[in-house]
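Let's look at chain A:
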Amino acid sequence: MTPAEIVTVMLLVAGCFFFLAGTLGLLRFPDLFCRLHALTKADNLGLGLIALGMAVHIASPWAALKILFIWLFTLMASSTSCYLIAKFQRGRAPKPSEASAE
Partner candidate 1 sequence: METYQIYSLASAVLFVVGLAGIFAARHFFKKIIATKIMGGGVFLCFVSFAERDALAFADPVPHAMVITGIVVAVSAAAFALALSRRIQQLTGQESFPVDE
Partner candidate 2 sequence: MSVWIDSLLAVLAVFLAVRCLLAPTLPQCVFLFFAFGLALALAWARLGAVDVAIAEAAIAAGFLGVLLIDALRDFAAPRTHGETAQKPHFLTQVLLGAGLVVFLYVALEAVWNVPDGGGLTALAADNLPRSGVDHPVTAVLLNYRSYDTWLEVGVVLMALLALFATGGKELFRRPVVGAVDPLLRQVILFFTPVLFLVGAFLLYLGKTEPGGAFQAAVLWGAAGILLHLGGWPVFAAMPRWTRQVLLTAGFGFFLLLGFIFMSGGSALFEYPVAYAGVLILIVETLAALSIAAALTAIFAYFNGMKAASVENEIPDPS
């Protein structure tokens, strides 16, 4: 294995770990606000590490630029959507009569 491949493998494995952590958090955490916290880890770090690893593997500047944009947009989208959803959910905090809807 070349050094580049070793770097790719390590980054991808780390990315997978964060995705798994995000999914487990999504499943295990008690309410939406905790789950938001778990999810943004997967979005930001998981995708970021995998993107970085693949950018090393592909080793083409144009592709690396695209991957960088993908990651930057995801950072922006996931952090703002996290904020928006949290605010949305707080505004709709279930009244006692609605709490048993599910």
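Methods note: contacts are C-beta pairs under 8 Å (C-beta built on N, C-alpha and C of every residue); 3 or more make two chains touch, one makes a residue touch a chain; residues count from 1.
A word on the picks: all candidates are chains of the complex that A comes from, given by their letters.
This one's a predicted model, so the numbers in the text were calculated from it and none came from an experiment.
Of 1 or 2, just one candidate touches chain A in this complex, namely 2. Contact residues on chain A toward candidate 2 in their complex (touch as defined above): 73, 76-77, 80, 83-84, 87, 101.
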